[in-house]
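Before any comments, here is the structure.
One protein chain is absent from this view; the other protein chains keep their places.
For reference, chains read A and B in written order, and residue numbers begin at 1 within each chain.
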Amino acid sequence: MTAALVVGHGTEVAGARRRSRTAWLLLAPGLLYLFVFFVAPVAVLLLTSLFERVPGGPVGATRPAFAVSNYVDAVVTYAPQFGRSFLYAFIATVLALAIGYPLAYVIGVRCRTRPLLQGVLLVLVIAPFFTSFILRTIAWKQILADDSVVVSVLKTVSLLPDDARLTATPVAVVAGLTYNFLPFMTLPVYASLERLDLRLVEAGGDLYATPISTFRHVTLPLTMPGIVSGSLLTFIPAAGDYVNSALLGNAGTSMVGNVIDSRFFRVVDYPTAAALSVILMAAVLLLVAWYVRRSGTEDLL
Amino acid sequence: MKRLSFGRYLLPVYAALAFLYLLTPIAYTFAFSFNDAGRSNLVWRGFTFTNWQNPCGAPAVCESVVNSLQIGVLATVISTVLGTMIAIALVRYRFRLRAGANLLLFLPMATPEVVLGAALLAQFLNLRVNPGFATIVIAHVMFCISFVVVTVKARVASLDPRLEEAAADLYASPRAAFWRVTFPLLLPGIAAAALLAFSLSFDDFIITNFNSGNTDTFPKFVYVSATRGIPAQANVMGSAMFLIALIIVVTGQVLAARRRRAAAT
Partner (left out) sequence: MSGRDLELVSVTKRFGDFTAVDDLSLTMPSGSFFALLGPSGCGKTTMLRIIAGLESPSAGRVFIGGEDITATRAHQRPVNTVFQSYALFPHLDVIENVAFGLRRRREKHVVERAMAALDLVELRHLAGRKPAQLSGGQQQRVALARALVNNPAVLLLDEPLGALDLKLRRQMQVELKRIQDEVGLTFVHVTHDQEEAMTMADTVAVMNAGRIEQMGAPQELYDLPRTPFVANFLGRSNLLAGTVTDEHGGLLGVDVAGTRVQVPADRAVARSGAVLVGVRPEKVILLGADDPAPPGATALGPGTVADVSFAGVSTEYLVDVPGAGRMSVFAQNLTGVSATPGGTVRLAWSPQHAFALVDDGAPDDGTGEAVEAAELSEAAAP
């Protein structure tokens, strides 16, 4: 009897141990990779942000220090760029949702009975990735350039004042951000709309809800996870972007990304670039944490 | 009645406008790939097939596209393997530090690219590693893993664990059960994840720009040459990539539809 107990218990424990070993074998390579190439670099970034530049030393030379002043300087000097980053990213996210949700709805719900059309439309959302977003942004720049057909037509019909321009404005930068991250909004929203059980919507109508209140009380809450991940996938890269500002904007539309880029590559001021990066990362993470908690979908991953 | 027509017509029209917005620059890019442009492809100078007949007429374009393709394939393979393993472990097993693992996977997605790029470059400089082809691959794998995990995880979660038990019950060793049952059933999810990883890698600019040294990828080449004029061959490449992706996926869709119809009869 005692022997039986021991044997039985032994196999149960062996099974549990086997399972946990398998789990770690599966996890270890990927997590180790992220440790080496994500956690460690961020730690290095954190250290670098506290270094100081060597006065009179070679370009880019730094030495270890605890220069908290880097942060103070960064915030004071680049507050407008920070403000623009978050404002532009926020507007772009809202616009992307306004454009992407109906688009996803048409693909995911209206086209449900026609899988081929659904597939083709879905590809049209993803395929622009392969043209390179730089190339497409430059295309916008040329389409909306001062001497372009669009601008001259708009001016001829007096929709645009004679001295106005479309490029090199904040509007162009926000439009570019919206354009470039639209697929990142559309795809997650599509994924949750595609799973939406239409019988629930019908039940809403059956229970005397108007189409609008059915949408508000049934469709919208059920697709909330898609909206949350879509807006995160739009907002986060938009807040750190500098390509749109560099190509479609001017000096007055410069965002934090532009500053980090130029501090790194033109001014070769690593500590300031690092401090700006750390502040950007912390600010984005705080916003994300707040947003995820507020929207009640904590199980994003 | 009025509301019905609102939903019926306005929504598709709205979607059509959204597609117009999405595809206009691609149409522009495609059109200007036929421009007899010379060095700078800014103004329309006449129609020609030359750029398509000789896409490597600007050698730097071809070189950068080849780099991008190689980097994309490598990054896709590595990140898909690592990410799929993690996704399976997260759904199927219970282990300590699970919350920690989830956080570690979420953070790279919640960090702006410019920070990821700067951090990695700081690390490479610190280790005296010269940025180049290898560091681009390393960087791409890093930001693709999390996206692969999210995509594959959904598929693993929808997989009935009884199927693996049934396989074990039918004399399949854990290895056989994985390759004969689990893997084939996860394959659509893994393929979607790989496609996503490849798209992200192929189209990435910011992280690449930080960690590329003298190596040019296609987006970097376009960005760098934007100031002095982009050769029309870049438009050819961009359009070709778009068309190839479109043709591959649409063909797949048509075949799947045909199979569905065959199965239905």
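Just so it is clear, a contact is a pair of C-beta atoms (placed from the backbone, for glycine too) under 8 Å apart; a residue touches a chain by one contact, two chains touch by 3 or more.
Keep in mind that what you see is a predicted model, and the values were worked out from it rather than measured.
Asker: Give me the visible chains that the unshown chain touches, in label order.
Answerer: Those shown chains that the absent chain touches are A, B.
Asker: Touch as defined at the start, partner being the missing chain; which of B:V43, B:V66, B:A157 or B:A176 qualifies?
Answerer: Residue touching the chain left out of view: B:A176.
Asker: Determine which one of B:P184, B:G229 or B:G252 touches the chain that has been left out.
Answerer: B:P184
Asker: Could I get the residues of chain B that touch the absent chain, sorted low to high?
Answerer: Contacting residues on chain B, toward the hidden partner: 160, 162-163, 165-174, 176-177, 180-181, 184-185, 263.
Asker: Over the whole complex, note the residues of chain A touching the chain we left out.
Answerer: Residues 1, 4-5, 7-12, 14-15 of chain A touch the chain absent from view.
The criterion applied here is as follows: only the chains that are shown with their structure count from here on.
Asker: Note which residues of chain A are touching chain B in the complex, please.
Answerer: 19-20, 22-24, 26-27, 29-31, 33-35, 37-42, 44-45, 48, 99-100, 102-103, 105-107, 110, 115-116, 119-121, 123-140, 142-143, 179, 182-183, 210-211, 232-233, 236-237, 239-243, 247, 256-257, 260-261, 264, 270, 273-274, 277-278, 280-281, 284-285, 288, 300-301
Asker: What part of chain B is in contact with chain A in the complex they form?
Answerer: Residues of chain B touching chain A: 3, 7, 11-12, 14-15, 18-19, 21-26, 28-29, 32, 42, 82-83, 85-86, 88-90, 92-95, 101-102, 104-116, 118-123, 125-126, 138-139, 141-142, 145-146, 149-150, 153, 174, 195, 199-200, 202-203, 205-206, 209-210, 218-219, 222-223, 226, 230, 234-235, 238-239, 241-242, 244-246, 249-250, 253-254, 256-257, 260.
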